[in-house]
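Then we have chain A:
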Amino acid sequence: MAVDMRLPTVKSPPVSVLDRKDLVVPGDVITSDTGFMRGHGTYVDEDKLTASVAGKVQRVDKLICVRPLKTRFNGEVGDVVVGRITEVQQKRWKVETNSRLDSVLLLSSVNLPGGELRRRSAEDELTMREYLHEGDLISAEVQSVFSDGALSLHTRSLKYGKLGQGVLVQLSPSLIKRQKTHFHNLPCGASIILGNNGFVWLYPTPGQQEEEAGGFYTSLEPVSLSDREVISRLRNCLLALAAHKMLLYDTSVLYCYESSLQHQVKDVLKPEVMEEIVMLTQQKLLEQES
Partner candidate 1 sequence: MATVQVSEAEKVYILHGIRDDLRVDGRGCEDYRHMEIETDVVSNTDGSAKVTLGHTAVLVGIKAEIGKPRPMVPNEGYLEFFVDCSANATPEFEGRGGEELGTELSNTLYRVFNNKHSLDLRSLCISPGEHCWVLYVDVLLLQCDGNLYDAMSVAIKAALFNTKIPRVNISSDDEGGKEIELSDDPFDCMRLDVENVPCIVTLCKVGHRHVVDATLQEKACSVASLLISVTHKGAVTCARKVGGGSLDPESVFEMTEAGKRVGKALHAPLMALLRQEESLGMKRHKVGFLG
Partner candidate 2 sequence: MAAGFKTAEPLEYHRSFLKENCRPDGRELSEFRTTTLNIGSITTADGSALVKMGNTTIICGIKAELANPTVDAPGKGYIVPNVDLPPLCSSRFRPGPPGEQAQAASQFIADVIESSEVIETEDLCIDRGKLCWVLYCDIMCLDYDGNILDAAVVALLAALRNTQLPEVTVNKETSTPEVNFEKRHRLHIHKHPVGTSFCVFDDSVLIVDPTAEEESLSTAQLTVVTDEDDRLCSLHKPGGSSMSGEKLQECINRATARQREIQKLIEKVTHSVTTAQ
């Protein structure tokens, strides 16, 4: 038995406010130049492009957006998401993806067992719950965005589908770095899906086999203790990185994992340990960059 009781940590004295131009708060005028297009997190007030959220200004050509530190998931076509089924409806599943509305997975957007070209029959509608039912986790890709902002998902690829044994970590979507791939088999012995929506899935790296069942089969065989330890350590590392607002991608996660190895898994979440390993991770990342 272990219990760790302590007084709350005293906040370090505030850093002096530097005048960083790229950080804006609601109501800040970003530019009065009318040549720019307004993106997320901005609005036009008397011809001035004004911020509506607190965050960092990003400029892509003529498009100006403000990315808040923390927000619900603002999905775009092609984003990888991890989500949980909340409701089975006629011909579609409702999926919680940390968006502002529940996302939708149409029956026609999944690969059913028996090959991609199979026609969807009335029976499939009745047996939808057998494929995915309330509470199940899936990985999927954003197929389109409805006019009201709700996302339509698809799992028409072997890498997507129902998730088996593993651990879900829910973080802020803004902490996930956009990358070519969001699926990684980490060399430390586990795999990770970094959903753009901030849902991160940690699972034991699968062997070569399975996958053929169309992604609806999940193995309920016990996961080995060593794999579990790796997954638990990764989970705690993700939380540590998130607590210090570090951007998450395969390298940062891996470095953090390595930095944490001198501590027991359960100790990683102690504030001072978190701080220490995040510092180490930062150093490693800087070294790698230079």
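Inclusion criterion for the candidates: all candidates are chains of the complex that A comes from, given by their letters.
Everything below uses one rule, namely that a residue touches a chain if its C-beta (ideal position, glycine included) is under 8 Å from a C-beta of that chain, and two chains touch if they have at least 3 such contacts; residues count from 1.
Given the structure is predicted, the values throughout are model-derived calculations rather than measurements.
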Chain touching chain A (counting every copy) in this complex, out of 1 or 2: 1
Chain A - residues contacting candidate 1, complex: 1-11, 84, 86, 134-137, 163-168, 218, 220, 222-223, 225, 228-229, 231-233, 235-236, 264-271
